[in-house]
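Take a look at the structure below.
Apart from one protein chain that is not included, each protein chain of the complex appears where it belongs.
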Amino acid sequence: MRLHVDIRRHAYDDLAVLDGVAFTVEPGEILCLIGPSGCGKSTLLGIVGGLVRPTDGRVSTEGALPEGSLNPFTFVFQDFALLPWRSVAQNVAFPLEHHRLTASERDALVAEALRRTGLSDFAAALPKQLSGGMRQRVGIARALVVRPALLLLDEPLSALDAQTRELLTEDFLDLWLRERTTAIYVTHNLDEALRLADRVVVLSRRPGRIKEIVTVGVPQRARRGPEAATTLAALRERLWSLIRDEAAIADREMVHG
Amino acid sequence: MADTALREPGAAVRFRGGGFLPGTSRLAAVAAFVGLILVWQAAISFGLVSPVFLPSPVEIASALRDLTMSGELWRHLSISLVRIGSGWALGTAAGLCVGTAMALFSLARSVGLPMVSALYPIPKIALLPLLILWLGIGEVSKTATIALGVFFPTVIAVYSGIDNVPRNLIRMAQSFDVPFRDIVWKIALPGALPSIMSGFRISVSTALLLVVAAEMIGAESGIGAFVLQAGNLMQTDQLMAGVTVLSILGLIVGAALSWAERALLAWR
Partner (left out) sequence: MPNTGTTRRGALGLIAAASVTGARAEVEAIKVGVLKLASSGPVFLAQDLGLFASQGLDVQLRFFEAAQPVAVATVSGDVDVGVTGLTAGFYNLAGKGALKIVAAQAREEPGYKLVAVVASRKAAEAGLRRIEDLPGHAAAVTQVGSSFHYSLGLLAQTHGFDIARVRILPMQSVPNVVSALKGSQVDAAIIPATAATPLIASGDATLIAWADETPWQVAAMFTSPRMIATRRDALQRFVRAYQAGTAAFSAAFLALGPDGTPQPGPGAEAGLATIAKYTGQSVASVRDSIPYMDPQARLLVGDIYRQVRWYQGQKLVDAGVDPASVLDLGFVDRHLDLPK
């Protein structure tokens, strides 16, 4: 399934948030959105996922949904958005409950999602008993359990410490390499973007426009190898130079409202 | 002033982080309670306080024993418990519905918020003559008095509880196309449960408080009527015995709620 995003304008009252953002997400790719804070990355993701109504613009799909998909687009949230009164398994089962599934079908899907995210031993645990990294694994398992066509990840690792972030990036990549679920991944972390993305969409400061779409060009599997190091370092330099001035100006802006 | 000890070479760093972490000790609570009763009894036994004004704990205990032995206490208590229970259940059910509606729907919120602000502070006792006119002097008006008192704190607890459920949990459910009804049942209400439980603490105390007011309306029996009559008759030992029963009831219900909170809110 291919996704066309074409936002001509998006504003909260008089405050323009996005201004002419158009791109296409190709099947099976990871598209990273980066940009200075407040540039409307998360809003853009919300629009793509149908949680925010754009002022003027449209998001459309092309092609068929994958076999057995219950929800076309699912989110992974920065703050995990787990239901604290439910166990890990119950949280993962949550998006299945309103679908017509037998209990055994549902249990099988949940068990499978837990297995893929390495959570099988934690099925009965409550969120409060888990570390941040494990909680986000639950968030990812929940997003995957419905077999989405498109994963929308909204700074999924920002709330975690550096080491956990590293671990989860690896695990997520392993998972993705096996299944190649199409994903839009919002981050403000250049290294994360360069580890995961096929392409990186660089947004300007508010109102967000596309400054450039950078193709990484090195397969994800090869990125830790020494031969990729130079290319990636150059790309990092390039991305940073695109963002740097924008970030500096955005940093000095007064918070709106 | 800087700590002079630190200026001397080799001085140990003084601990400064103590306090502001009060714990609770059951022993201290019981000891204070027993102490109070002993002082009270002593003050009367030694003639410092006239028993005309304050019956002694021994007198109250013996009044309580007589009431229990004669079956009077149970007769009054059972009638009141039915009133408290039905009034509380009714007020709570209505409060849950209205509070949920106010948290979810603009129209209900626009109408409900000013209504609650306007009606909550009205003392229910002031409404007794009206309640008698509308609902008579039977069980209905007594139940209604308690239900009315329970209704408002419940509405506020449910409304603010749901309002404070993290918006992101609801967005999460919407991102999975979870139907509105399921979002209410599976996210809004469980998420509001801590607030609803603390609302219950208030509403149960209110119900116990209002049983006396409710039984002002032509009640021949009931623990509230008993307390009122003892007051009217200046039977201070009976009065205090009745009040003691009410406060023991309050303690029991409080303990039950704590237990329920531990069981239902273990996820916090």
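We just call them A and B in the order they show up, numbering each chain from 1.
Here is the rule we use: a contact is a pair of C-beta atoms (placed from the backbone, for glycine too) under 8 Å apart; a residue touches a chain by one contact, two chains touch by 3 or more.
The structure presented is a predicted model; accordingly, all values stated were derived computationally and were not measured.
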Legend entry - Chains in view that touch the one left out, judged over the entire complex: B
Legend entry - Residue among B:Q41, B:S62, B:S86 or B:Q235 touching the omitted chain: B:Q235
Legend entry - Per the touch definition above, residue among B:L21, B:V52 or B:L107 touching the missing chain: B:V52
Legend entry - Contact with the hidden chain (one of B:G35, B:G85, B:P114 or B:P129): B:P129
Inset, instruction - For the chain that got dropped from the picture, name the residues of chain B it touches. - result: 50-53, 128-130, 132-134, 136-138, 216-220, 225, 228-229, 231-235
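Note that only the chains that are shown with their structure count from here on.
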Legend entry - Geometric centre distance via CA averages, chain B-chain A, whole Å: 47
Inset, instruction - Show which residues of chain B lie in contact with chain A when the two form their complex. - result: 166, 168-169, 171-179, 182, 186-187, 190-191, 193, 266-268
Inset, instruction - Enumerate the contact residues on chain A facing chain B in the complex. - result: 49-51, 71, 73-75, 77, 79, 81, 83-86, 94-95, 97-98, 126-128, 146, 152
